[in-house]
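Of the protein chains in this complex, one is absent; all others appear in place.
This part shows chain A:
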């Protein structure tokens, strides 16, 4: 405070905190498409059988993976998350309770999903020269 203080006492100095870096914001990405084209039936069967066998390896289940009961945890979560990751389509919440056996999952993943209506599909395709789509309609 004054010159009478001992020479060891210094003026308080503001602490040098490190500069806060930019906030860790995940980079924006474009929304994934909701369309789904199922793989070939043989590929789908192979994938499903391997996933179900991995998840329910310890249990003595039925020989056919289609009859495997997938309501018990933690195999259920493992099966559904792996299929969602591999096939790019998640079972929606309203249909989760219907997935009880392997055949239910197979039926779900063999149905294709389109997210474009017919007009948009036509716009993307190659059209004959005498067809034009007029987007400005009232």
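In this text, a residue touches a chain if its C-beta (ideal position, glycine included) is under 8 Å from a C-beta of that chain, and two chains touch if they have at least 3 such contacts; residues count from 1.
Here, contacts and distances are computed from a predicted model.
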item: Among "Transmembrane channel-like protein", "Transcription factor IIIB 50 kDa subunit", "WD repeat-containing protein 74" or "Large ribosomal subunit protein uL4m", UniProt-listed name of the chain not shown; value: "Large ribosomal subunit protein uL4m"
item: Per the touch definition above, residue among A:16, A:29, A:42 or A:130 touching the missing chain; value: A:29
item: Touching the absent chain when the full complex is considered, from A:41, A:90 or A:110; value: A:90
item: Touch criterion as defined above, residue of A:41, A:81 or A:110 at the omitted chain; value: A:81
item: Sites on chain A contacted by the missing partner chain, in the whole complex; value: 23-26, 28-32, 34, 71, 73-74, 76-77, 80-81, 84-85, 90, 92-98
